[in-house]
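Of the protein chains in this complex, one is absent; all others appear in place.
Letters A, B and C mark the chains in the order given here, with residues in each chain numbered from 1 onward.
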Amino acid sequence: MSIFEKLESQVRSYSRGWPVVFDKAQGSWLYSEDGKPYLDFFAGAGALNYGHNNPALKQALLDYISRDGVTHSLDMFTTAKRDFLESLDEQILQPRNMEYKVIFPGPGGANAVEGALKLARKVTGRESVINFTNAFHGMTLGALSVTGNSMKRGAAGIPLVHATPMPFDKYFDGEYPDFFYFERLLEDSGSGLNEPAAVIVESVQGEGGINAARLDWLKGLSDLCKKHGILLILDDVQMGCGRTGPFFSFEEAGIVPDMICLSKSIGGYGLPMAITLVRPDLDVWSPGEHNGTFRGISPAFVTAAAALRTYWSDDELEKSTKEKGERIGARFRKFVEEYPDAELMAKGRGLARGLEFGSGEAAGKVAAAAFDRGLLLETSGPSDEVVKLLPPLTLTDEELDKGLEIIAESVESVLSR
Amino acid sequence: MSIFEKLESQVRSYSRGWPVVFDKAQGSWLYSEDGKPYLDFFAGAGALNYGHNNPALKQALLDYISRDGVTHSLDMFTTAKRDFLESLDEQILQPRNMEYKVIFPGPGGANAVEGALKLARKVTGRESVINFTNAFHGMTLGALSVTGNSMKRGAAGIPLVHATPMPFDKYFDGEYPDFFYFERLLEDSGSGLNEPAAVIVESVQGEGGINAARLDWLKGLSDLCKKHGILLILDDVQMGCGRTGPFFSFEEAGIVPDMICLSKSIGGYGLPMAITLVRPDLDVWSPGEHNGTFRGISPAFVTAAAALRTYWSDDELEKSTKEKGERIGARFRKFVEEYPDAELMAKGRGLARGLEFGSGEAAGKVAAAAFDRGLLLETSGPSDEVVKLLPPLTLTDEELDKGLEIIAESVESVLSR
Amino acid sequence: MSIFEKLESQVRSYSRGWPVVFDKAQGSWLYSEDGKPYLDFFAGAGALNYGHNNPALKQALLDYISRDGVTHSLDMFTTAKRDFLESLDEQILQPRNMEYKVIFPGPGGANAVEGALKLARKVTGRESVINFTNAFHGMTLGALSVTGNSMKRGAAGIPLVHATPMPFDKYFDGEYPDFFYFERLLEDSGSGLNEPAAVIVESVQGEGGINAARLDWLKGLSDLCKKHGILLILDDVQMGCGRTGPFFSFEEAGIVPDMICLSKSIGGYGLPMAITLVRPDLDVWSPGEHNGTFRGISPAFVTAAAALRTYWSDDELEKSTKEKGERIGARFRKFVEEYPDAELMAKGRGLARGLEFGSGEAAGKVAAAAFDRGLLLETSGPSDEVVKLLPPLTLTDEELDKGLEIIAESVESVLSR
Partner (left out) sequence: MSIFEKLESQVRSYSRGWPVVFDKAQGSWLYSEDGKPYLDFFAGAGALNYGHNNPALKQALLDYISRDGVTHSLDMFTTAKRDFLESLDEQILQPRNMEYKVIFPGPGGANAVEGALKLARKVTGRESVINFTNAFHGMTLGALSVTGNSMKRGAAGIPLVHATPMPFDKYFDGEYPDFFYFERLLEDSGSGLNEPAAVIVESVQGEGGINAARLDWLKGLSDLCKKHGILLILDDVQMGCGRTGPFFSFEEAGIVPDMICLSKSIGGYGLPMAITLVRPDLDVWSPGEHNGTFRGISPAFVTAAAALRTYWSDDELEKSTKEKGERIGARFRKFVEEYPDAELMAKGRGLARGLEFGSGEAAGKVAAAAFDRGLLLETSGPSDEVVKLLPPLTLTDEELDKGLEIIAESVESVLSR
């Protein structure tokens, strides 16, 4: 492992909890170079909703590369981009009666967020944005300014301004009415709140600890934004593409965000890709006003289109995601009963699931115990106190059983000590 | 073309000048869907130094994908990342006696820049950065704040602060001593200049109009930074990876930047990838203090390693780049002589070449005329007044002749009218 | 009035509601140039706690000027400054066992606030400040950034950053626990709140609508600040110098702020003067690190010292202020009963009293009706819906009766229509 130690920056993190060298991957499994299999309930932090090297997408990708399809094309027209746009239109937008323009903001989720924030500010002529407690939107300066984590914010090296945090759903365990403070500030011309250009929100906060907003809360937020002329930016980078069941995580709330950020699993195969969907009347940038080198990676368009066509022409994946998610939820609630002293809490929606522990230490030990047993699990939350499950949506029932079994053993090994 | 018009944002730009749908690509050529070939002297804005779908890299890529090598891995250890780090160490760092730590800051050049700026600010405890007139460093908020173009800056929607522009080399056509103003401001405690954390510079400004800094100027800048305890960030995103001849564009200046940003052609095949090289003692981030989803795209590591081993184990590419560059330069200087009234200027170094016209209109017409003749050429500069050549470094002599011939015809068609 | 119309900026405001030219003043009375007397329940917005041209102070002032005492002296030592410091120490600080260093930050309240904010940021190395809804701290850029009023904020012409508003006491009519949101944000490392250098607060918000914080709330705020290592800045510019009874408005809360801002009535006679009191260990500025021309106006020191010795060597003024304040409060509560449909509310403490109306229109009409009857009254609050009483603390019982009588007639004339 010496070349990693010699050359790679100390900022690396995942390789610390999982100190093996991975080589191959298929479906729900990663394999270290010595051939040991690891069941992957992390799935590229949500970038691999369709599993590793999904065969349907892989074949399309190999065919495309083999035939010398254009690889890199900025924002030129390509047949691959056309195919992606058509698949997006047919499989996703039209069936949902959605009207959006597609911005290719750059290769990653932070670019989708930066694009949305820039455009919202330009459209409204206002600078300020409302974000939520424990939000995560990315590491570039614009995205970081609306992110909650104090360690990550501190790394900016400059004061992060233009954002005001409001309490996310359940921040006070339902003790106070939704938006009571936010609405009051908006209505009071003496409140000192800079008039916001936009609200940026995740429907389920992944990095924040698998905090799932109630659908009513999302609806209320959307209504509030409409009432006050504030743009609603839905960051579906981690929770979109079916992670919670439906393609968009907010569908069941019956809302229509003004802008939607997608990345991670939109490319299907784990290749970098991001899009920002914007209401057509907000598409006001001049040609080239926002640009970038990696806005047209055709291999990602190819796997993205294949994924949309393979998984979103019917509702099977959505149903299966909900069912499997419910199974995890039920098992987690059982843990809560089994360990009444452990301050456990079951969280999440669809296949974004969390088991909150009383401390980051306990959650970390469970993740470590799971790794020893061949299961990859991340922790999240402000103190890393939540064991976070983002398995591939395509995992089998057996894989799910296997994973839950390992989790049960790991939890027992930690809490029964 | 209707799906593009229906769905794609108006911000698209390259597809306006080149209104065809590209399908395939090989070496120095792009092919539209009707089979028409286009000689590509644009090369993905510098992301395709080794040409489109380079066979040596392509085979490595196909092999890797076929054998289910890990595709997406964040900052986990993988055999592909190990191979990339080893190839970087062996082919690039060791032969140059360079000691750097490698940060994987995210998928694109802007991430490399954001990472460098964040780290420079954290290390120094200062916020301010010096950038240069007509600099281009990216579209995310941190990178945009050190970018010069006023249209792009305006798109931010918030005041861009913490950066002060200094004159790039030749900004006054050599009339004044280098750094006379910058140095004076630094030495005068009453100057009002916030003490800078870092200077960020391109050795040749691509978007700015192919402005090649003299090597002496770069050396002087490096000396000035050392003298005043300011970190020097060399943004080699577009000009690195051999674009000007040597692997790093600044090598011949004899300087050792504190941080180096690489992206675009580092991945070799046009897949998104970026790295920030930092002096080992500056590697102070805690684990996870900067993170991101697309920091470990193994297919890009595979093609990156293949490219380093294929092209950088000897000095053939470097020599060829300089020779071909000189041929373009000579031809451009001849244009200057041939059209004495046209205010032409020949610019650039290596295979980053520019022909400056008296106006953006003239340059635009030349690019359009070239497109009509089957050659892809971009314009750049503050008024888009520079015809910009970034052909693949791997182009053949015949392709170079062909391209120069088309350019000659195009120039003539515009200037002789 | 033509020279005013010809030369004075349209930004003038008081002269619009009171369109007469004042000439002389004595005690609680202003006289227009035609000799008409106006009972002044406005008192220079709190700058004239001891009435207009108070005879005791006036004689000291005339003597000082007549004998050619130094008028202007920056931060040089003068006998007048010595006398002021001694009177402050003897009459105010020592009897209260208070240990503070005195900064002379400039001539007005905004300077006292700017000084406190600058020093708090320097001491803590943090940039962010917590302010409160409907706060008012001044018009210079630093003071404006912690002020609530949206019209005034908008006049800055730049985004006002580095401040986050929290709900002032009773912002939700006592429905929620004090500081429930503020404390939660501080304790949650993922909240996205930048760690604050300081909290700045008024104990009674004058411009905000005579909102009197409960003493318990102030104590709770002080405890919270101590617990989290945040400096507490008490802006007593309008409510200090006895306005609410005791010399400092916060005394009865039993708190010891880290910094105290005083101005307005500290000079006694209405001459510009301000001081910032800081905990001795916070006095870290180097000589001259903060300076200014009008930090040593000796005539103001003379009247300031005379005021402290005349009014603060016993508790008579404090008692009388409370008694008279109570009389106003009782009368206001009677209005509330008399006009049950008018949504009136009685507010305030000491001789800072407010009568809130259902609308700014009603309050404005009452103030206009009072002016017609010879009484000067201001309105305040986010919609100017509060009739605000800040009479001189030295007003007689007869003057108080007279004023209340006019107010009663004015209220009746408006609400009975």
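Everything that follows uses one rule, which is that a residue touches a chain if its C-beta (ideal position, glycine included) is under 8 Å from a C-beta of that chain, and two chains touch if they have at least 3 such contacts.
Please read all numbers here as calculations on a predicted model, not as lab measurements.
Asker: Taking the entire complex into account, which one of C:Glu289, C:Asp315, C:Asp372 or C:Asp401 touches the absent chain?
Answerer: C:Glu289
Asker: Tell me which residue among C:Leu30, C:Met166, C:Leu375 or C:Leu389 touches the hidden chain in the full complex.
Answerer: C:Leu30
Asker: What chain C residues would touch the chain not displayed?
Answerer: Looking at chain C, the ones touching the missing chain are residues 1, 3-4, 6-16, 18-26, 30, 33, 44-48, 52-53, 58, 61-62, 65-79, 81-82, 85-86, 88-89, 93, 100-104, 106-111, 114, 117-122, 125, 127, 138-143, 145, 151-152, 154-159, 162, 197, 263-264, 269-272, 278, 283-294, 297, 299.
Asker: Using the document's contact rule, name the residues of chain A that touch the chain not shown here.
Answerer: 158-159
Asker: Spell out the interface residues on chain B facing the chain that's missing from view.
Answerer: 127-128, 131-135, 146-151, 153, 159-165, 167, 171-172, 176, 180-181, 184-185, 188-195, 208-209, 381-383
As a convention for this text, only the chains that are shown with their structure count from here on.
Asker: In whole angstrom, what separates the CA-based centres of chain A and chain C?
Answerer: 49
Asker: How many Å are there between the centre of chain B and the centre of chain C, using C-alpha atoms for each centre?
Answerer: 58
Asker: Quick one: which residues in chain B touch 2 or more of the other chains?
Answerer: Chain B, residues with two or more chain partners: 158-159.
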